[in-house]
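Yeah, one chain of the complex is gone here, protein chain that is, but the others are all in their spots.
Then we have subunit A:
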Amino acid sequence: MLKHPISSSRITRRQFVTGLGATTLLPNAARATPLGNSNIPAVSSNQWDLRIQRSKITLDGKTLNAPCVNGTVPGPVLRWKEGETVSLTITNTLKEDTSIHWHGIRLPSQMDGVPGLSFYGIPPGQKFTYTFPVQQSGTYWYHSHSNMQEAIGLYGAIIIDPLTPDPIPCERDYVIFLGEWTDAMPDDIISNLKMQSDYYNFRQRTLASLPKEAQHAGSTSAALKDRLMWSRMNMAATDISDVTGIVYTYTLNGHAPDTNWTGLFRPGERIRLRFINGAAMTFFDVRIPGLEMLVVQADGNNVEPVPVDEFRIGVAETYDVIVQPKDNRAYTLFAQSEDRTGYARGTLAPALRMSGIIPPMDPRPVRTMVDMGMGHMDMPSMSTMKMPSMNMGGMAMNMPPSSPSPIVEDPGPPPLNVENQNIAQAPIDRTGSPGDGLEHNGRRVLTYKHLRALRPGTDPRPPSREIILHLTGNMERYIWGFNGRKYSESGPIRLHKGERVRFTLINDTMMEHPIHLHGLWSELENGHGEYRPYKHTLISQPGSRMSYLVTADVPGMWAYHCHLLYHMDLGMFRTVIVS
């Protein structure tokens, strides 16, 4: 019942030649440091002993006494095998509670690792053994769900070997774990944002930037008019990231850009790169100048290969891409933060100590009225967007004509209150957009519309219910939530076991939110009918409306939240109860 369709028909397991290669060929510098444990174990294991400990880790001059797994940041890559039952014993040597959440893994809710939901956490000095059957394959990750530990080092990658080989075999296989590092303490960051929500934003519109804006807008008066409009709303068009490169060093496999993590290859080899965004607050735009990337997997599930030059990876998402460098030269893995205040960087090279050209960062995006939910005049969906139960594009195709229209649980537009400062008047479908800052940049950039599953979904039933949720927030007060309420003022979202529901997200804020539902798959309705991609984390773009289907097949209390850590912790969280 829990089996995912894509993995159920696989027969033999992939040849993991490359895992060994990665271990032995890593640069010495990379091996010496306690950081960046990105080595894929040669073989999978179903028994793991993991120790949560504080370790003093310095990166780019910023030292933290970080809670981490077995002494490294990221922690060890866990390699499992589909169909086996894994047993992971966690020893907590910290002076505080801890937990490990297996992000994107389908398992019994008591094993999901969210303290307070079907699990009591792991107290100091105690052990806890997680045991569950592995019913899926692909790239995932794990992280703490306690306090702010995830923001300061407690995370790592998971690779699950499929029962049948991956459709495209590769000679090399690397985990590319993107993250961020700062010696600013998470509690201080929250406190600073509470006092001044643009505390970390030093890229705002100023008198000095006016000439450039006037050039863009066509005239000074047009630029001033745009500014006035934003200022009338008490918001800023330059509000891209809450926490920025001012304090963050962006990391790739635990390496700062100047220590340059390197993966080796021989020209002509196919390389699988498993991108994981383990950052707390940063979206990355990833490209490898000079190489085409074939996107083959999203959030652990195979998709029809999409050739792209660039893709955006939201916090907690994973993408597997295949590249095949033909030349005997170094290629730069370039992951610039969405707000362009910094980048993570690594290298693919035929030999150690080579490095490719680092491209300049793109201009940072500027928010527009589309992000404020004012719609898009040339969008054909204008006429349907006000009807909450209307289905657009592909979803209509799934439904047999005779099926009754689903019951809609709709709170209506959110209130303007202490916890919410905006209503998206005309939210639009933005699954065809690569995201702010990536449109019309001359490169082929992945969009959600490109994602088409390799196999049809397992549950062909149409949804019997539609749950509409508004993503809301007050940037000025730095409060986040759904439907104008934070978690502590909300009830749970209740699903009946076995029920098929549609979730519809309307983003009333001007920021992207990576929305993550624990324990169940989220099948994105992006126009591909029954070939909907299965995901665990979905970026809701500002001013957008997006729907996905969920089969509530595992009972328990599940977390449902924005994966931007400080949004989650300040209210953008709900409990989903399946019973």
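The working rule: contacts are C-beta pairs under 8 Å (C-beta built on N, C-alpha and C of every residue); 3 or more make two chains touch, one makes a residue touch a chain; residues count from 1.
Note that contacts and distances are computed from a predicted model.
**Student:** Looking at what's absent rather than what's present, what does UniProt name the missing chain, "Copper resistance protein B", "LutB/LldF family L-lactate oxidation iron-sulfur protein", "Sugar ABC transporter substrate-binding protein" or "Thiazole synthase"?
**Tutor:** In UniProt, the chain excluded from the picture bears the name "Copper resistance protein B".
**Student:** With the full complex in mind, choose from A:145, A:513 or A:545 the residue touching the hidden chain.
**Tutor:** A:145
**Student:** Touch as defined at the start, partner being the missing chain; which of A:133, A:413 or A:555 qualifies?
**Tutor:** That would be A:413, which touches the missing chain.
**Student:** So that we can see where the missing chain sits, which residues of subunit A does it touch?
**Tutor:** 114-121, 145, 190-192, 194-196, 199, 202-208, 228, 231-232, 234, 386-389, 404-413, 415-421, 467-469, 474, 476-477, 479, 482-494, 557, 559, 561, 568-571, 573-575
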